[in-house]
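Got a structure for you, written out below as structure tokens; questions coming shortly.
Note that this complex is displayed minus one protein chain, with the remaining chains in position.
Order as written gives the chain letters A, B and C; numbering starts at 1 within each chain.
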């Protein structure tokens, strides 16, 4: 089988989730290309070495620029905080690497468009990892919508609720610094909702929004925060939160549907509540990431007096990606979405067909997110040109 | 026991729900005043007579003005479509009647304010029947919020979803005519959500909204539509829908909380889905009218590793109003909210204490609803002065 | 309209629930016979007078034998503890009264059979109030089963879980005395489950069971316990519990289906959890009384990859009894089942057609319950002849 060498840049939460997929994709899926885990790259040599040892990356680097320039690398996996996506992606595309990039795509719409243009010009496969599209229940919703089971869509009701920033003593990690993260709940989680809405309903035409920063100052942490969603060690000094804790948007889609989005890190009891409802003329679907193996479906064509939302366990071999895994009703988990992404990404490289979401999707999504923040600031509805 | 004579104006859906409460309030509740079902009033003599016979109203009238002028009437129950609320309420207040009025309060904010001022000047008890406040589970949520169990509130996520207008052949009933209904989903159902949000979270400071009329023309019906939520007989001609089918709003509350509202008659699978989530610094609650005997509650103070949303069956004798009904876990239904309202209304008359929601609540709610429609039209965020 | 005079014997929990139905049946339902609330009977004159005043019973009596002998009474409503069902029913039938009788039918199978025989001989209508059959969601399940939607039935999984006796300090009320109650969880709640199973699945052929009395002695109460499910005032002395707190049975139905029953008053968190699942060759249904407006339905004929349990809100006008009440998704409550029973009972009197469940159903149900207790004692499977 053809082999391609992969280099991963970043080794925290996403580094782990990506490594797991690269590592055992061939156990479960029949792929046209075998990925070879060549290089892991990160700034802290000791940490990245430990990471590489654990996951089987053959070598390490501490400078991403060197990685990108290596001739023996075919695929760059960008698992860094957002601010580095743009420079790495541009450099990687220019040296002809295929790119598997974490979300959100970039700090700005302009960066995203440029990333798309350079990648296209270079003819590389570019993938943006809005992983929730590849949850089987979500992919099933997509199939049903494409088959017309929902008819004309009238409403999208989405939200992404978390609570990890509610403690005022939680330190100022990079997620709350605009220069690194680009934005707060908008890029961090609303980007996923917007991606799902675009995937399932269509493009968004106009946005009205409000945003809030509930805690405006936080303790500064010594060094970078350790892990994902973890508070650091306070220095005693306070620093300014420069991103929003929450954003709520109402939107109109190009097809006339009305939509709403709510993203927050201040919803107690919700830790990763990525939820949506879609209502159409013929049916409706509901998805809740906390019950990710389920899709709720209402069919207007069920018999009189027998209609109701039904809970489909999206774990049948007929459901997307499931035949690779376990028998019916044997749940899969969060991590499996990454396998599905790697599987499709390798197939895209092999076939030369584009994969979605890609950098163009990232660009279109960023326009919506930017319009949202813009609307919140100007107190006006923003049309997306 | 003291007795007061009641006259009801309107005999359709709300006439039935109100009559049921007036009629058997004394069976379940110990009231300070016994209501006497004196007069039922409606334009169609035959229909109103049948209604009066069924429910035990002693007499009938076909002209509401005569009813309001009668000296032997103490309480006017306004169960008509919205356009008549204002003239009846003004007239009733001026002749010193206590007023039990259906929602939405009026066609405009100005009318609502005037209703409030005239009723106050007359010294009558005025009650606006946003009945869902008196669902025991909702009242329990209020108690918990007042006791500080949710802490500082960050988010309100409310919606009121129905589907009864999805069929384009459904005729143009009064609900879709601005001159009778005032508005569509805004006054019809969003008014309930706004009332609940004001009750549970507080006053609203600013609104950004979008509205949609999905079906812009409908068959004109011969005569008025029969009952509630029922299509009439088409004449073959088409008429213009002059209200919105759906409205979505994002709001900021005076206390800094962020809120969202969605009201629609185009959500397939939802027939009376009045739903809200409230997230605070210490806890959260969720209510779903389709499971009206339940309140979901998340306490941030539950033990480590044991936190979760719990389903409280709000049917214990310790819960609001329940001791009047049945043993624990013996569900009550929609209609019981009207008994609770009548119970509190009679006590308010007896005690001279105000009851809520009243016409002032109606006025404040209308300001929010009007701001919503205004924002949708002007594409700007509207501050509520 | 034809009128018939009703006398009710017993005025506690069931007296209240029955009175409510007799009183306002004509408001909601078009009945062929108007029930006149003539006499309320109870041993405590003061209490029964208060009850009669509240609910509008015209007269009172303290001796049920006098009531039964009155010529002006057409219908006897037996709302007493179980031990009195037999003597009252026999006497009432012999004087030609129609009988509306609370469950469980009697203390023994022999009594039940005799009640049936005497009532049949007298030609009176006899109804046994296993009210849960007339919950619209349950009646919908019955319709679906009769239409073949479940196919051949393989499994009944039923339970009735309560927790009101868990406190060892709860006094020895009549419910725990075999001579008054007949049995504990068996007659009190398992009788409902068995009735539902017989209604929905069919007759039961054999039973294996275990029973437990978790608390074997309890404080003796001064006088009778106040209300339903309420502990009395302890005298300081202890008395013996002579009935079971819990019973679990596995059964085989005549049609070959396998079934299980669990009834207990020791399931913390459950107050009136009457629950069942029925699995057939083509579909399944699930009912939970705590969500009594819902029926879960699984259809094996739904599309590939789209199957799942769906939640039917049994509140459409097409659903049994609902057209008399409110628009779709406006919940009804526990008490409405009694209206449905009264409605069908009055129609049975008018038409001369039998109503179910009746005393024969009571007899067949008692055979199953007795077999259960018998099996628990003998440790053998009992065949029901």
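In the analysis below, a contact is a pair of C-beta atoms (placed from the backbone, for glycine too) under 8 Å apart; a residue touches a chain by one contact, two chains touch by 3 or more.
Nothing here was measured: the structure is a model prediction, and the numbers come from that model.
Asker: Which shown chains does the hidden chain touch?
Answerer: Counting the whole assembly, the omitted chain is in touch with A, B, C.
Asker: Write down which of C:280, C:305 or C:362 is the residue touching the left-out chain.
Answerer: C:280
Asker: With the missing chain put back, one of B:69, B:117 or B:316 would touch it. Which one?
Answerer: Of all options in B:69, B:117 or B:316, contact with the hidden chain holds for B:316.
Asker: Quick one: say which of B:144, B:189, B:209 or B:289 touches the chain that got left out.
Answerer: B:144
Asker: When the complex is taken as a whole, what residues of chain A touch the one chain not shown?
Answerer: Interface residues of chain A facing the absent chain: 13, 17, 19-20, 23-24, 26-27, 54-55, 228-229, 270-273, 289-293, 313, 315, 325-336.
Asker: Which parts of chain C are in contact with the chain that was left out?
Answerer: 154-155, 157, 159, 161, 166, 206, 208-210, 212, 214, 246, 248-252, 256, 258-260, 262, 264, 266-270, 277, 279-284, 298, 300, 307-309, 375, 379-381
Asker: Provide the residue numbers of chain B that touch the chain removed from this figure.
Answerer: On the chain B side, contact with the omitted chain comes from 140, 144, 297-299, 302, 304-313, 316, 318-319.
One rule holds for everything that comes next: only the chains that are shown with their structure count from here on.
Asker: Rotation angle, chain A onto chain B: superpose the C-alpha atoms of these two copies and give the value as a multiple of 5 degrees.
Answerer: It works out to 180 degrees.
Asker: Would you mind working out whether chain B and chain C touch using mostly the same residue numbers, over half shared, or mostly different ones?
Answerer: Same, since over half the interface numbering is common to both chains.
Asker: Would you kindly tell me how far, in whole Å, the mean C-alpha position of chain C lies from that of chain A?
Answerer: Chain A and chain C have C-alpha centres separated by 54 Å.
Asker: Determine the centre-to-centre distance between chain A and chain B, using the mean Cα coordinates as centres, and give it in whole Å.
Answerer: Centres of chain A and chain B (C-alpha means) sit 41 Å apart.
Asker: Approximately how many whole Å separate the CA-defined centres of chain B and chain C?
Answerer: The separation of the two C-alpha centroids amounts to 36 Å.
Asker: Can you tell me which residues of chain A touch two or more of the remaining chains?
Answerer: Residue numbers touching two or more other chains: 298, 307-309.
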